[in-house]
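Now for subunit A:
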Amino acid sequence: MIDAMSSLLIVSGLAFYLAGSIGLLRLPDLYSRLHALTKADNLGLGLLTAGLALHAQDLLIALKLVLIWLAVLAASAASAHLIAQHARHRETPS
Partner candidate 1 sequence: MSELLTVSALGLMLSLFLGLLRVVRGPSTGDRMLATQLIGTAGVGLLLLLSLLLKQTALIDVALILALLAAVAAAAFTGQQRETGDD
Partner candidate 2 sequence: MLTAQWLYAMTGCLIVALGLRTALLHAVLLHRLIGVNVMGAGVFLMLIAVAYRGPGVAPDPVPHALVLTGIVVAVSATALALALARRLTGEQDNG
């Protein structure tokens, strides 16, 4: 039962990752890429860590997994904002 849950979580996490990457390649401009990607890969990592946490041997590892996800979540929210700001400032490809 736990195995099935975990597999489901990991596979759906992977699907979000791949969707994000394809979006990064196919979407027409930076802003839509930012919009799509920051949601997709964070959700992907969240599902993946949840799936792996079910396998964790001890609580410390499960806690570390949660911490990693929170760190990525907070970091990417901030960096998406900063990248958008940066792009608006310059608005020139380099």
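Note that in this section a contact is a pair of C-beta atoms (placed from the backbone, for glycine too) under 8 Å apart; a residue touches a chain by one contact, two chains touch by 3 or more; residues count from 1.
As a selection rule, all candidates are chains of the complex that A comes from, given by their letters.
On a predicted model such as this, the values are computed, not experimentally measured, just so you know.
Participant: Out of the listed chains 1 or 2, which is the one touching subunit A within the complex?
Facilitator: It is 1 that touches subunit A.
Participant: Spell out the residues on subunit A that touch candidate 1 in their complex, using ranges where they run on.
Facilitator: Its residues touching candidate 1 are 3, 6-7, 10-11, 13-14, 17-18, 20-22, 24-25, 30, 33-34, 37, 41-42, 44-45, 48-49, 52, 55, 61, 64-65, 67-68, 71-72, 74-76, 78-80, 82-87, 90, 92-94.
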